[in-house]
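This structure is in structure tokens; I'll ask about it shortly.
The other protein chains are all here in position, but one chain of the complex has been omitted.
A, B and C label the chains in the order they appear, each numbered from 1.
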Amino acid sequence: MFDNRLFRPGGPVKPEEKDWPSFRGAINEAMREEMRRDPLVFQMGEDIALASPFGVTTGLAKEFGRERIRDAPCAEVAVVGAAVGAAMGGMRPIVEFQFGDFMSVAIDQLTHQAAMLRYLTGGQVSVPLVIRLPCGGGQGAGSQHSQSLYSWFAHVPGIKVLLPSTSMDAKAMMKAAIRDNNPVLFFEHKQLYRTRWPVPAEFRDADHVAELGKAAVRRAGVDITVVATLTMVHHALAAAEALAAEGVSVEVIDPRTLVPFDVDTLVASVRKTGRLLVVDEAYLNFGIQAEVIATVAERAFEALKAAPRRLGNPNVPVPFAPCLQDEVLPGRARIEAAIRQMMSR
Amino acid sequence: MFDNRLFRPGGPVKPEEKDWPSFRGAINEAMREEMRRDPLVFQMGEDIALASPFGVTTGLAKEFGRERIRDAPCAEVAVVGAAVGAAMGGMRPIVEFQFGDFMSVAIDQLTHQAAMLRYLTGGQVSVPLVIRLPCGGGQGAGSQHSQSLYSWFAHVPGIKVLLPSTSMDAKAMMKAAIRDNNPVLFFEHKQLYRTRWPVPAEFRDADHVAELGKAAVRRAGVDITVVATLTMVHHALAAAEALAAEGVSVEVIDPRTLVPFDVDTLVASVRKTGRLLVVDEAYLNFGIQAEVIATVAERAFEALKAAPRRLGNPNVPVPFAPCLQDEVLPGRARIEAAIRQMMSR
Amino acid sequence: MRAMLLIRAVEKAWGDAYLTEEITGIPPSLSTGQEAIAAGACAALGDGDFIFTTHRGQAAQVARGLDPKRILAELYCRRTGYNKGKSYHVTDMTRGVVGMGGIVPAQVPIAGGMALAQKMRGTDRVSLAFFGDGASNEGAVHEAAALAAMWTLPLILLCENNRYCITQRDTDALKGPSIAARAAGYGLPGVVVDGTDPLAVQAAVAEAVARARAGGGATFIEAQCERLTGHLIHDTQPYRSREELESAWKHCPILLFGERLERERILSADERARMNREIEAEVAGAVAHARTQPYPAIHEAYEDLWA
Partner (left out) sequence: MRAMLLIRAVEKAWGDAYLTEEITGIPPSLSTGQEAIAAGACAALGDGDFIFTTHRGQAAQVARGLDPKRILAELYCRRTGYNKGKSYHVTDMTRGVVGMGGIVPAQVPIAGGMALAQKMRGTDRVSLAFFGDGASNEGAVHEAAALAAMWTLPLILLCENNRYCITQRDTDALKGPSIAARAAGYGLPGVVVDGTDPLAVQAAVAEAVARARAGGGATFIEAQCERLTGHLIHDTQPYRSREELESAWKHCPILLFGERLERERILSADERARMNREIEAEVAGAVAHARTQPYPAIHEAYEDLWA
């Protein structure tokens, strides 16, 4: 069950949070710095200039003008296509979708064009573009506005898939995405937008860019490895705290990128703990959770002390009514229960 | 490496094959019988009336007329949408795509409309439709005409996913698909179309309909379980024969349907053999192979004697040049090598 | 008139429920200013016909005679709502109302399919798809219009041009003479109609219905009006000037039609006020009903997916 109270998407900022950058502010800052640095970077998206749907592009049109912050029509095939073509023409486009679910209407331009054109042309073109996809449930936005569909895009060749979970990562990974010469999908969990996080000093360093393909060990532990992404990282950390009191030492791994995927950090962790739980909001069947388990089963089989487990959406659409919605999303309580059960064997 | 010689897609029919129905003929017969039985069944697709791309609909327009065998324009969103609406209006549409890859332009109509509408309306509508998706590589048709993208569709709720591998299954599963009240994707591997297979007597029985969700044990064995779909079933069987001579007893499981998925047959097999190899043409990363491994790791962990393994496309587009194409597709030789390696540990 | 007043009252109730935090989730999208289109269109349809609505679909649901009690129960996420709390795209298949709109404008090709089904089954029912000016730039509308022309489908493509796609003005996104002007390219009749006049809309839709029933195929209608409230309830429209909004409100269909009925001595201001009080009482009753309805049980999350 999804615990909405874990983050306060609204409400007043607590005193200690005052100097912490918000998640959406971090993305905004990354884009601002990169647009200052490189005149070829520009953005397209519905309403991004006048009334940014989740406030991520707020203020950018004022600084960079309506040519570089382009309000796009409701025509996602044309817009993603425009990004692909513009990228081939030397520009570095960033595209915002209001809800990542809407990518469903423009997948061909992404997977068969953006992702394949370099290969098909024998390396003659490159397609540096970033698509920002707000994702995830918990806002009562209904089945077609609550999904986490990265399993699709991580499956096909040629697309980098990024899942930031903190303000620091949001900023550094966005900068890396913009500087990358390949198509990059940047998934932004809507529940994270208004959260605030303490950051290290390099957050303020305009040259600090994330290295893509490095998982983060969010918490070290020796009894069980929990792999979690986006908001689930924080649910997992909360569960880990609770279990620490019971004497269970949980290691929490945040892969941060699905493509490229950091197999080494994952395998090293499971070699240490011998147990694996994977938690994600994605639909459970044929989802990214399976890939993590399969990777460990292949690469660290001998280290496994017990059957690995996974949590996710049990393959129903995310329903509208909050009580039903919360039922189908994983969260802290389910993570705790799963860990307890796995430790008791 | 893909072994093209395993099937002879062209060439003369061998004497013993004369009475064996071809794979594409079996689909044709299933559709013909169902269209005779139920006047609500009809078809839409590009060129299906006049020059069926792979010959699957040949002759049907003559028997059923151009209203029920409708040549569709090159407008896949409209056509899939028309199928969804017609299904809600009480018809039972079958849609043919010339290449399943083209589904990329109409995914929204499938995953967000066909698959979700029943749920969203609280069960008020049902959407009985079949989409036929020719898939797979091996014909030198290039990156956008050679894929096996079922991992995407098995991931999201509300869609049945069928992968027939023999003439008998092609017929019985197509009949089941047409009679099913849900959206069904019917993947047809292009390399199988012209293959011929011996069939049991019930092939001729117009009332014989497959039960969806039952895997087939294509070959019994005790040393290792190989899970394979479509053409890979036959590659695996050939590998199994070869290895039998070396004293390795291979069990070959053909899941036949990904949704619903027959977990029981899979788990029972691995409990017996203790070893698992999964082979599929799908891109390897985040593909269906991972789901099979994850399921076994969860459900039959104690039975596993060695790390499971998987084969698939190593996440590059299927290249045009035959020599490159064959390199990226799995096949008999790779299966044999993998089994040998797994047995030697 | 009644339909328009009822639409506005139901929507107000929904909006209020959100603003008072009685309900949460995605903010309501009201069709204030667009009531005449739904009212006029539904008045031109027969009992067996089908409508496919948008994310701004309550107007059409109400105009088609759905029960405000069950509409509000759905918007209050209750299990006795039309969709059992599963989605706010209110559907009632017994009245031919298919609620859609999560994906703009996915309902249009599907409405085409419903028209195809009716045609193949030999009924004379028609299928009407609502969609917006913003939606008209999506490929789905193009493909559906071309297919409807090709197969002579009994379909009505009813574009509600409320001048805005969220913050984007229609004139910024559309450079042709009108949206309906695109119809000619498909070989379909295209009609522009005053979407603030319910009778004009009714007449245009009636003509399209007659054409469709007679086997004459599809019609593309653009009903022009003004979106008076924000895209969603919390949108205060800072991107529109005060003058623009003031002049837009002069096109309020309820105001205009009320004045006209008064002028033509069909309904006096008093009678209208009485009607409105009745409606407000009805809607207050519907809200009270919705509030008392039970939420879905947890296990219902797993129901209604498979047939």
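One rule holds in what follows: a residue touches a chain if its C-beta (ideal position, glycine included) is under 8 Å from a C-beta of that chain, and two chains touch if they have at least 3 such contacts.
Every value quoted in this text rests on a predicted model; they were computed, and no experiment measured them.
Engineer: Looking at C:43, C:181 or C:275, which makes contact with the chain not pictured?
Structural biologist: The missing chain is touched by C:181.
Engineer: Which one touches the absent chain: B:145, B:310 or B:332?
Structural biologist: Answer from the full complex: B:145 touches the omitted chain.
Engineer: From the listed residues C:13, C:59, C:146 or C:159, report the one that touches the chain absent from this view.
Structural biologist: C:146
Engineer: What is the set of subunit B residues that contact the non-displayed chain in the whole complex?
Structural biologist: So the residues of subunit B touching the unseen chain are 46-47, 49-51, 71, 73-78, 101-102, 104-105, 139-145, 314, 316-317, 319-324, 327-328.
Engineer: Identify the residues of subunit C touching the omitted chain, counting contacts across the whole complex.
Structural biologist: Spelled out for subunit C, the touching residues are 137-143, 146-147, 149-150, 172-177, 181-188.
Engineer: Please identify, in ascending order, the residues of subunit A that touch the omitted chain?
Structural biologist: 42, 67, 70, 72-73, 75-91, 93, 108-109, 112-113, 117-128, 157-158, 181-182
One rule holds in what follows: only the chains that are shown with their structure count from here on.
Engineer: What is the chain whose Cα centroid lies farthest from the Cα centroid of subunit C?
Structural biologist: It is B whose centre lies farthest from that of subunit C.
Engineer: State, to the nearest whole Å, the distance from the C-alpha centre of subunit A to the C-alpha centre of subunit C.
Structural biologist: Once rounded, the distance between the two centres reads 35 Å.
Engineer: Where the CA atoms of subunit A average out and where those of subunit B average out, how many Å apart are those spots?
Structural biologist: Roughly 32 Å, centre to centre.
Engineer: Suppose each chain is reduced to the average of its Cα coordinates; what separation in Å results between subunit B and subunit C?
Structural biologist: Computed value for the inter-centroid distance: 41 Å.
Engineer: Where in subunit C do residues touch two or more other chains at once?
Structural biologist: 83, 85-87, 89, 102-103, 139-140, 305
Engineer: Return the residues of subunit B touching two or more other chains; collapse runs of consecutive numbers into ranges.
Structural biologist: 108, 112, 119-120, 157-158
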